[in-house]
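Encoded as structure tokens, here's the structure I'll be asking about.
Every protein chain but one is kept in place in this view of the complex.
Which chain is which? They are A, B and C, in the order written, and residues in each are numbered from 1.
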Amino acid sequence: MLSDKYLEIRNLTEEICRPLKTEDYVVQPVVDVSPPKWHLGHTSWFFETFLLKPHLKDYTEFDPNYNFVFNSYYETIGARLIRTDRGNLSRPSVEDIYNYRKHVDRYMQVLLDDEAKTANLKEIIELGFNHEQQHQELLLTDIKYILGHNPLFPAYIDSEKPFFRVEPGTFIEIPEGIYPIGFNGDGFCFDNELGSHNVFLQDYKIRSSLVSNAEYLEFINAGAYKNFEYWHLEGWEWVKQNQIAAPLYWYNIDGQWCHYTLQGLKPLTLDEAVCHISYYEAHAYAAWAGKRLPTEFEWETASSKLNWGERWEWTESAYLPYPGFKKEKGAIGEYNGKFMINQMVLRGASEVTSPGHSRPSYRNFFHPYLRWQYTGIRLAQ
Amino acid sequence: MLSDKYLEIRNLTEEICRPLKTEDYVVQPVVDVSPPKWHLGHTSWFFETFLLKPHLKDYTEFDPNYNFVFNSYYETIGARLIRTDRGNLSRPSVEDIYNYRKHVDRYMQVLLDDEAKTANLKEIIELGFNHEQQHQELLLTDIKYILGHNPLFPAYIDSEKPFFRVEPGTFIEIPEGIYPIGFNGDGFCFDNELGSHNVFLQDYKIRSSLVSNAEYLEFINAGAYKNFEYWHLEGWEWVKQNQIAAPLYWYNIDGQWCHYTLQGLKPLTLDEAVCHISYYEAHAYAAWAGKRLPTEFEWETASSKLNWGERWEWTESAYLPYPGFKKEKGAIGEYNGKFMINQMVLRGASEVTSPGHSRPSYRNFFHPYLRWQYTGIRLAQ
Amino acid sequence: MLSDKYLEIRNLTEEICRPLKTEDYVVQPVVDVSPPKWHLGHTSWFFETFLLKPHLKDYTEFDPNYNFVFNSYYETIGARLIRTDRGNLSRPSVEDIYNYRKHVDRYMQVLLDDEAKTANLKEIIELGFNHEQQHQELLLTDIKYILGHNPLFPAYIDSEKPFFRVEPGTFIEIPEGIYPIGFNGDGFCFDNELGSHNVFLQDYKIRSSLVSNAEYLEFINAGAYKNFEYWHLEGWEWVKQNQIAAPLYWYNIDGQWCHYTLQGLKPLTLDEAVCHISYYEAHAYAAWAGKRLPTEFEWETASSKLNWGERWEWTESAYLPYPGFKKEKGAIGEYNGKFMINQMVLRGASEVTSPGHSRPSYRNFFHPYLRWQYTGIRLAQ
Partner (left out) sequence: MLSDKYLEIRNLTEEICRPLKTEDYVVQPVVDVSPPKWHLGHTSWFFETFLLKPHLKDYTEFDPNYNFVFNSYYETIGARLIRTDRGNLSRPSVEDIYNYRKHVDRYMQVLLDDEAKTANLKEIIELGFNHEQQHQELLLTDIKYILGHNPLFPAYIDSEKPFFRVEPGTFIEIPEGIYPIGFNGDGFCFDNELGSHNVFLQDYKIRSSLVSNAEYLEFINAGAYKNFEYWHLEGWEWVKQNQIAAPLYWYNIDGQWCHYTLQGLKPLTLDEAVCHISYYEAHAYAAWAGKRLPTEFEWETASSKLNWGERWEWTESAYLPYPGFKKEKGAIGEYNGKFMINQMVLRGASEVTSPGHSRPSYRNFFHPYLRWQYTGIRLAQ
């Protein structure tokens, strides 16, 4: 039932926010991290804008100013708050935004109960679901950033969640050949996965497991952050300008490596997969190890043999359109296509990805310098 | 009684914050505007750092991390949060900070009840009072900025407060002569007012009243924002780069001038003194009117004949040390002296200055481009 | 004979500079444009550093300071002038640098006359030749920028050189299949062309001719520079921030389109291929035309059927390593590999590419916002 799935997803979003104090909902410490209250509002705005306003006859808008506040990047939908201003807004209040969510939910129930109507709108409804799931992951990564950059290092949750232990892993061999790429099933997928097509791959090997913290520490201890030869020119300048010397959230306290986690500041666990590294670091690590990163095509082809789902994995592929990629008409066409420049593809999923959200053909993408997502390294050769 | 005065001042600070929602305490939309919760913490940190820690034997620090968070600019006191990060902190929470205030207040009562001790500390206690009063004014100017730059334009208070009506005013003549300048009384004053000394003034005239909105509108309507000849070179570049065309908080909505006030967005009142203008604008207005701004010495000399207290008034004087200015030893010496470069002096007081806080010898100072304080124009010639 | 080829190439570089005034050799109006005298010195430094110093026993360095001045980006070779400072150096003088060239040339003759030795150094010698040819093209594009951004619009040469006329062109069909990619011959190629390998291509069509000025004018006149829907998000921000409304060097003078050429300011010729556009513009044009840009693999596969060599052509491919790409050891390894991020591949050649320098497998690459090279558009679908 779409209606059940809707409620389940909407509830999970609010569940994620439950441990927050009101103040935690408000701040935006860097441009890429949005205030949690903005995520709560924006995901509701998405349903309001693309479903309720155009398709529910008696829908009453909650507040006409909210379109300006909660539009993220849809030029088609009109003027919007500049992104860097999200953390400057104390209003609408958290309470107002929860009321906005309730308002949207009530009308969405009406819409979803009309089976004839939802049949035609299935695609956009499912896009709304997946959109909200993407923001669930962003909520968790943004909350981690907000609390992990506070000098008090408050914990988000207390319970000990088991981390992902990395087994040593072996290199799997994949023979040269023509392989199918892209989504080819019945369920939902994003437009950037469409255009199922063949690629020709040379022989390659890909490691079954991710790189561990212990392995990454060797890279640090070998002085690789001070040796230009493993780095792209841009990566090297990024290292020097930002004085990067370890993954994000790592702190060396009196000679002991610690890292901030959602449970607070903890000693580093050596057999966990390394996390919160940029593409530049992933590439440099692979170069230092005498290996390389896999392409997204190699990853997808080998995916059934890999241990994946722990971390988003940087690939050696730029985010570009598949052959036959078609941008949708209207605002929905702005969802993916307009980002296909200067970003790198990540494959897999992470421990904060919503359940059931990813799949082998899923294409995540970020700028090569970003580290606040749960990003890791898999080697190929 | 110092103890009564302490409570009165501390209560007023919290009174000012009463109309705020929790979210309003958190944001920092520009570097000069601090989050209200930071003001609440910083004023308490001031008493803790300069009185409780050094002078109350059994004082227990509330939280050792707070020194890093709430130190504003005192290098002597150690490392501190960079100023632009104040709005990135969701913790300490508003509740935590009110508890911090209570903690400090409880111990301050102990200290202030010890009459022998307070006799020796009178100067620094009174500095703490005046420091908190300065932050009371900043709280109001910062709250106005936070709410006045929100696209929803929420009101801070509902009650209609009478504004300051500007009477036409006349030019008062002051004859050439030697006049005394600086603080020369018994009560409290800041170190920058000390060094009472003589100055020689030529004949001058100074207007009894401030420039009104009606007068300033003539300047706008005459196209003065588009004519370089009234402006300093720096002022003209500031106008062009920031596309300045009216005072801060003024909006021309469908041909009607409105301004944001603490009561919300209101139509402009013509006989109110013009407010929220930069020194550049004050200077350009005077040049356009064929007049000039008074120096701080002219202002102080004529002050008993002026109608003042409505608005801080830009003068033609740079903020420089008086003859015989002495910087205090230690952190307190950082209070005023290190700002004596590239700032202009303002005299008077404003409608949001705390009662009894200003006096004729009071020297306020800001950078010439700033507009978020309640600043106005008085003409001389 | 290597020695003859050396002289021929070195002479052409100086030939290109002949029309310059001394002052033209010195300036660097933007970071990407180097002063011509820097190109003259740097190309000599390349031979000195990679051939004379390590391989000619009795070589005497011309000036030990020149390593600092003329090293471009080779970290292996030591400290170097920051790139933005190239235009701040009045010394070494133009005369000094010509003497430096003569000095290097004299010793290079000695080296090249030693056949036994050159046999082992063939690869690096040819790299030096091709390196200098790349700078010959940069000399012409940089000179064009220097003179074309001068308010006096001086001409570089007077002679009328025929421009490249674009014939209407047809779409050539290429069937689905496995095609070989990469350099597979005997002569010289860069390391980024190596790793000859197969790719699988779907059916596609590619136009035999480039997009003309007349066609591009339709795009302008249709208001495409003011309509976000054809642009990448980054491209759209680039358009707005830089107020882009036409290709580089185009000026609309009293309603008439002109463009700056090496012969000075001229009326725009409609049947010439459009030139000096960014990747963002190439992509937006293709989107507006209902087509797309070819990938570099599609381009290379179809190259024998295309009319190419007029303009470098933006492709839809990011600059990434081929399967099996190996970075050379030492400084030479810095030639290409470290740039393989956030750049797009261009294929073909331009009217200012040195004779014999390009080939179908040649991979040129620039950041997507750059326009000072001779860049054009070919459509695919």
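In this text, a residue touches a chain if its C-beta (ideal position, glycine included) is under 8 Å from a C-beta of that chain, and two chains touch if they have at least 3 such contacts.
What you see is a predicted model; the values in this text were computed from it and never measured.
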Out of all the chains shown, which come into contact with the hidden one?
-> B, C
Among the options B:W231, B:Y285 or B:W299, the absent chain makes contact with B:W231
Filtering C:R91, C:K226 or C:K326 for touch with the omitted chain leaves C:R91
On chain B, the omitted chain is touched by residues 73, 75-76, 178, 197-200, 202, 204, 228-229, 231-236, 279-280, 283, 287, 292, 316-318, 320-321, 323-324, 327, 333, 338-342, 368
With the missing chain put back, which residues of chain C would touch it? List them for me.
-> 21-29, 37, 65, 68-69, 81, 85, 87-94, 146-147, 149-152, 154
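Note that in this section only the chains that are shown with their structure count from here on.
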Quick one: most central chain, C-alpha centroids?
-> A
Whole-angstrom distance, CA centroid of chain B to CA centroid of chain C, is 57
Between chain A and chain C, the Cα-mean centres are separated in Å by 37
Which residue numbers or ranges of chain C touch two or more of the other chains?
-> none
